[in-house]
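What you see is the complex with one protein chain gone and the rest in place.
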Amino acid sequence: MTVEDLIAELQEKLAELKRVARENGRDLTPDIAELEQRVAQLSQGRGAWDQVQLARHPSRPTTLDYLDLLMDGFYELHGDRLGSDDSAIVGGLAKFAGRTVVVVGHQKGRNLAEKRARRSGMAGPGGYRKAMRIMRLGERFGFPIITLIDTPGAYPGVAAEEHNIGGAIADSIHAMLRLRTPIVVAVIGEGGSGGALGIGVGDRVLMMENAYYSVISPEGCAAILWGDRSRAPEAAAALRLTAHDLLDLGVIDEVVREPPGGAHTDPEGAARSLGEALRRHLDELRGMVPGELPALRGSKFRGMGICEGAVPVTHEQGGE
Amino acid sequence: MTVEDLIAELQEKLAELKRVARENGRDLTPDIAELEQRVAQLSQGRGAWDQVQLARHPSRPTTLDYLDLLMDGFYELHGDRLGSDDSAIVGGLAKFAGRTVVVVGHQKGRNLAEKRARRSGMAGPGGYRKAMRIMRLGERFGFPIITLIDTPGAYPGVAAEEHNIGGAIADSIHAMLRLRTPIVVAVIGEGGSGGALGIGVGDRVLMMENAYYSVISPEGCAAILWGDRSRAPEAAAALRLTAHDLLDLGVIDEVVREPPGGAHTDPEGAARSLGEALRRHLDELRGMVPGELPALRGSKFRGMGICEGAVPVTHEQGGE
Amino acid sequence: MKVSWFRRQQYVQVRLDQKGEEGALWVKCAGCGDLVFRERVRENQGICPRCGAYFFLTAQERIALLVDENSFQDVSKPIVAADPLGFVDRQPYVGRLKEAQQKTGLRNETVVGRARLGGHPVILAVTDFRFIGGSMGSVMGEQLAHAVGMAAHELWPFILVTSTGGARMQEGIFSLMQMVKTVTARRELERVGVPFISVMTYPTTGGVLASIASLGDITIAEKGALIGFAGRRVIEQTTGEKLPAEFQTAEFAFDHGMVDRVVERRELRSELVRVLEFFPGGRDR
Partner (left out) sequence: MKVSWFRRQQYVQVRLDQKGEEGALWVKCAGCGDLVFRERVRENQGICPRCGAYFFLTAQERIALLVDENSFQDVSKPIVAADPLGFVDRQPYVGRLKEAQQKTGLRNETVVGRARLGGHPVILAVTDFRFIGGSMGSVMGEQLAHAVGMAAHELWPFILVTSTGGARMQEGIFSLMQMVKTVTARRELERVGVPFISVMTYPTTGGVLASIASLGDITIAEKGALIGFAGRRVIEQTTGEKLPAEFQTAEFAFDHGMVDRVVERRELRSELVRVLEFFPGGRDR
């Protein structure tokens, strides 16, 4: 259901309520007010749900697609050295703009079988541990790190909990804060909560125009708040999860333009745009003293948050 | 079968062979020579097998026994944070001689049920990863580390291989070489190959008088060399695996005296003796610059090995 | 990932005071089903005197249970949640916050203080589940960073007692970013060699588990705690898996190497004192 359909449906209900109120003389003001508010919220935030849909578009370029288009050779590395190789995260060495970089990203899969094998990019603990291993490899040789985020969230499964998925994400965040090499993060599709953040701690955080990044999926949010997953569009609007929202909120550093109609309509164009942004940020970071990066990266995130009644905590730009 | 029994048996066979040779006029010289050599080897090395037996004595004090006797409070820590808590290795904080230390050791179990649960001290990958985690905790706070070795070897099992037991031991060796805090290792019972070495990289390596430390179990060695596990006593003699052997070979730093009859006859006495040695070495190491320990530790082990036809490689004392 | 905390009664023997029950003399124990005298429960460290089930503790109760008498000095930052998204669900977030403040008497879900445990000075931070599920938004992130900063400055051990459903949905992406913020804070303690003891109580889930709570030097789970990243229902719905009986309990966390110890509520204070004995330092000593 599109947002337009939903709005139309709500407006029909609203008209009905008003008719009943008028004809039967009943006071339905609170119900009418609530519906009007929902319509307003949806209209105002209709872009949000549309962008969530685009971010999830089945033909949207995945991490491996971008690597094919952007990198001059990607040499995939495998395994966490602890017992598993989680294919929901891919990582390896690549040549980008003539230099070696390390790339790590969620990989959803490009067909049904692959999607199943990769659990649609929902990584388990082994995925984050593999990511850490590969990123540390990059650090050892001073290679900059690029991470590409595209996941509905970490995998919610029994085995994931048994292998301490919470601890794995925490460790990965911790590890990324310590890396003495530049890190540029780009949310290319879905930025699903902790599963996204697990590889999301960078000196720069970019988002593709139609990507979203959220503390919880719109469906999960709707289920918790209203017990109704179908109200996801409203949740999407309320969560302020679009790239432009996040730029306004000061949480990301740049919105990467996509071709009109979205990245899936012109993957090459999207890759060019992403590649230009990555190159620019890596160039800027290359000038910095590697030993200073962890502290700057830390203060960037340390400064995120908005409270009241105290000295306002503002977003400090790390690395500039 | 004791070594004495074995020698008696061989000597009987020898007499028989000689009789046959004499009476039948057959030339059995090679067979007689081989048997004579076996007897000689056994007689010369009879201490070896006796000490292996003592090292495995069911009442021999275990790591937890020594901790009870030596430490002023042992606070056990658990878990590798990766999905398992391997009880074949115990570790935690302890007060020793008035100061906090970190202790890690194999734990065989003190009764049948415990032995089963702890797999008689045969640690899997989770055990070595737990050990690393706890040792790094010690390093963070500058606490010296004591490790107590008492294992027949790493656990040979399917799950162990699936979780990369080889890599876990390699990582642990690597981690111990990097720790910036003093490490004293003591082999208190069985020092079984890689499973022992996985927590065996120290600035000082001590052995209890009746402990053994070997690249392979005597039984395993006998099985490979002669296809006959019962020839373990000979293998034990050939392997030069006793504490005094290893001291002579320059591989360990000190033999810790045990009460006459072995540690199990007087655990308190054994603990006093071990405690005195640990304290002395820790005191010596305390004077050193923590940042220099990894390099010294490395060069200690870097210097181990004897080759011919080149500049002899001798055992350099680290940390002195 | 946000964990729903609505189904907690199903799987551990803990019960949240219901709204409206605040003043009641008797409360019903979720463990044995009996009505027990509220004051008896309070005196008994929030443990049912009949069956031993644990009741929720407020932050104040938790603190009283842990610290040396009269040693606690509240040094929380005087901040309250903002509403950076203008979030409205069943009610506006600002209304939800007011309600929580009125119900709990707290400005926010996180209480930070200087305290002593067995004579050892510490910085203690406690989250209160009654306040919007003890969830982590910008305020909790800032309070924890503030607490850690003090601990690093004083060289006092830092103890964090969590009771939280995870990230606070209503502050959207800011809540997610607190995961990183709290970990940057944790790194300050590493730099100065100050210990961090993480105490997980019922429940410690979602984004808080996946950040600072999992990074303790020592990690202790209170018996009866629920410890897990993803919610049970989410797991069941996503994977169709049947969940083991002990799933996400303190014992499960212990068996899977996530925590150092599982400790009874009655023993928690003495356990922490025991741990603190191992760490020298602290400016007062």
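When the chains are written out, they are named A, B and C in that same order, and each has its own residue count from 1.
As a convention for this text, a contact is a pair of C-beta atoms (placed from the backbone, for glycine too) under 8 Å apart; a residue touches a chain by one contact, two chains touch by 3 or more.
Since this is a predicted model, take the numbers as computed values, not measurements.
Peer 1: List the shown chains that the missing chain touches in the full complex.
Peer 2: A, B
Peer 1: From the listed residues A:137, A:158 or A:247, report the one that touches the chain absent from this view.
Peer 2: A:137
Peer 1: One chain is left out of this view; which of A:84, A:193 or A:242 touches it in the full complex?
Peer 2: The missing chain is touched by A:84.
Peer 1: Which of B:92, B:144, B:189 or B:220 touches the chain that is not shown?
Peer 2: B:220
Peer 1: Identify the residue among B:7, B:20, B:69 or B:170 that touches the chain left out of the display.
Peer 2: Touches the omitted chain: B:170.
Peer 1: Which residues does chain B use to touch the chain missing from this display?
Peer 2: Against the missing chain, chain B presents residues 37, 41, 153-158, 160-167, 169-171, 173-174, 177-178, 192-195, 197-198, 201, 213-216, 220-221, 223-226, 238-241, 245-246, 249, 251, 298-299, 301-302, 304-310, 313.
Peer 1: For review purposes, identify every residue of chain A that touches the missing chain, sorted by number.
Peer 2: That gives, for chain A, the contact residues 73, 75-85, 93, 95, 100, 126, 130, 137, 140-142.
The working rule: only the chains that are shown with their structure count from here on.
Peer 1: Please report the minimal path length, in steps, between chain A and chain C on the chain touch graph.
Peer 2: The fewest steps needed to get from chain A to chain C is 1.
Peer 1: Could you say which chain's mean Cα position falls nearest to the mean Cα position of the entire protein shown?
Peer 2: When every chain is reduced to its C-alpha mean, the one closest to the whole-protein mean is C.
Peer 1: For chain A and chain C, let me know how many angstrom lie between their CA-based centres, rounded off.
Peer 2: That pair's centroid distance is 28 Å.
Peer 1: Could you work out how far the Cα centre of chain B sits from that of chain C, in whole Å?
Peer 2: Their C-alpha centroids are separated by 44 Å.
Peer 1: When you check chain B against every other chain, which residues touch at least two of them?
Peer 2: Residues 81-83 of chain B touch two or more partner chains.
Peer 1: So which stretches of chain C touch two or more other chains?
Peer 2: 214, 256-258 - these are the residues of chain C that touch more than one other chain.
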